[in-house]
Each structure stands twice: as structure tokens, then as C-alpha cells.
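Then we have subunit A:
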Amino acid sequence: MISLAQIPIPLIKIVVGLLGILIFIGLNGLACVYLERKVAGHIQRRPGPFEVGPHGILQPIADAVKLVAKQMITPKGADPILYWSAPIISFAPAIVCFLPLPFGPSLQNISINIGLIMVLAFSSLNVLALCLGGWSSQNKWSLLGAARDIAQSVAYEIPLLLSMLPIVLLTGSLNLADITAYQGAWPWQWLVVKQPLAFIIFFVCIFAETNRAPFDLPEAESELTAGFHTEYAGMGFGLFFLAEYSYMVVGCALATILFLGGYQGPVAPGWWWFLIKVYGLLMVMIWVRWSFPRVRFDQLLNLTWKWFTPLILINILITALVVKLI
Partner candidate 1 sequence: MTKEGLGHVLEVKPGFCALLATGKVGYKKQLFILPDDLLNVVKHLDECGYALENITALEIEEGFLLVYHFNQWNNGEKLALKVLLTDGVKEIDSISDVYPGALWHERECFDFFGIVFKNHSNLIPLLLDPKENIHPLLKAKNKRQPLAAIMPESEKIEQYIKIEELGK
Partner candidate 2 sequence: MERLGLITLILHILIVVVGGFITVFANNIVRSLTGLILTLFGGAGLYFLMAAPFIGIMQVLIYVGAVSVIIFFAIAFTRRAQFGLTESRKSSQYFLVCLLPILPVAVLGYFLVKEITTSIPVPQISSVQTLGKFFLGPYVLPFELISLVLLIAMMGAVILGFEKKRIQMEQLDQAKQEE
């Protein structure tokens, strides 16, 4: 028998951390659903959810209950194993993405020296899940959605990776805690001041990465009905949904850590600063979604390949020169 004391401490840390992350993802999903609906409501000059609980605060729970209680339908002719593994593949890597994020000065699950790449690697798995789901649904709209998703990932993935390089060049580290520590507490000490172009490109690419409007091409309700998740019902759709919100938070958290000073703030640094910045960026994402039309597919490719990639390459070159010279 293994006694409790024999269990290695890192393992306990990871298990506790994972539990914490799962709770955070769940709560974040609820908060995001409420936020999205409420902000959308106010943008559209209507109150948003108002019936369940005061100011509709319990609406996300009602939504969750509805999703869980719904029948899970497998379409005729679909590949059942791949069909049901797709939402799981979409959701599971999101948990890993949270591991190296420093929420606060001492609130980091694993302090890995390649944290940035780890987040990127696991967030790129979402594409795979989307194509599997789209392909296995045995629905032509889903298939088109999957195709769009792959082409889109080819488009945004490169400028997204490149836009982080200037930061890595400046800080000389891939550890997210180090990058946060490199920046100061005051806004003019943040890296967004040194790298405004990289920040803009990074943030726009995050929209594409999370399939949010105006780059929600794989879903594109008005064109592909619902794209890759046309056929999903109940928690199958729910997991895709949760994954989307998780990736949104991961994207905004990365932007916060890389460009906005992470958990550092002018007064009393701590995890609250981190959350304020992350949810501030989330609000921007929601705001953009409800204000802009969708771009066309080739326009996204043009934007990323013809504008973002050359611009960010020039940016890297200049950064490298400056770093070398100073």
C-alpha cells in the first residue's frame, strides 16, 4: 500500500492544479455565456436574459442544464467514434493550455521554461478536432466548415507565431512567468508600448484562432448553416462551445501576459489584475463580434498572407537589430 506521504508532491500539485483549472473553465464558461448574452443584448438595445434569477444571472445555468439534458443524436451514416471524440479532442487540450499560465505571482501550475510554445502547441489541436467533427458528421456543410477551418488555420497560425517572436527576442525567455516579470507595473512599462504592431496582429489572429466574428468562417451561420457543428446536439455542441470560450480566455490571457504586463498592476499586483485585463480583452472580443459583418474567406487569407506576415517579419527584423545594437 502506498501511504499518503509517499505520493510525490509535484503530482499532488498537478492534480490540485488540474482541478482548479477545471473549476475555472466551468465558471468561466458560465460567466462568458452570461457576459456574451448581456453585452450582445445591450449592444442590440434589448435587455438580454432577464427571466431566470435577478437580471438573468442564472441563465447560464439554465442553458447548461438544457444542454446536458438534451438527447445526443448521432446522424445516420456518421462515423460514431470519431464523431463523438471530436468534441472531447476539442475540449481536452484547453485544460493543458491553462497549465503554464501565471495567474498571479505565485499562481502558476507548472513553471515550464517553454510555456509559451506549450500553449501554442495544444491550442493548435483545436483545428484537428474541428476537422474530425466536420468530416465525421457526414454532412456536406460540416465538411465545408472543416475545410474552411484548416485553410483558416494555415492563414492565421504563421502570423500568430511570428507576432510572439519580438517579445521572445526582447525578454529572452519562453517562460510566461519571466515574460510577465520583465514588464513593469505601470502601463508604459508594458510591452504593448514597445511592440504595438505585434500586439495588434496577435490580437487579430486570436480572433481567427478562436473562430470568433468577423473570422467565424468555419461556423458562418448564414453561409454554412453552422459549419462543423451543424449536426451536434446536447453536450457534443456544449463541449465545442465550452472549448471556444476556454480558447478565448487562453488567447486573451496570452495577450495579457505577453503585452499587457500579466498580473502586474499599478496598485496591489495580483491575480485580480490579471483577470481584469483578461476579461477586458474578452469584452472587446464580444463587442467586435456583435458589431462587424463576417469577412469573406479569401479576404482573411489576403489579410494574413499579404499584410500580416510581411509586416510582422519586418517588425521582427527591426526588433532583432535593436536588441543586438543596444
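Selection rule: all candidates are chains of the complex that A comes from, given by their letters.
As a working rule, contacts are C-beta pairs under 8 Å (C-beta built on N, C-alpha and C of every residue); 3 or more make two chains touch, one makes a residue touch a chain; residues count from 1.
This structure is a prediction, so every number in the text was calculated from the model and none was measured.
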Spot the contact partner of subunit A in this complex among 1 or 2.
-> 2
In the complex, go through subunit A and note every residue touching candidate 2.
-> 8, 11, 77-79, 81-82, 85, 112-114, 117-118, 120-122, 124-125, 127-128, 131-132, 135-136, 138, 143, 146-147, 150-151, 153-154, 157, 174
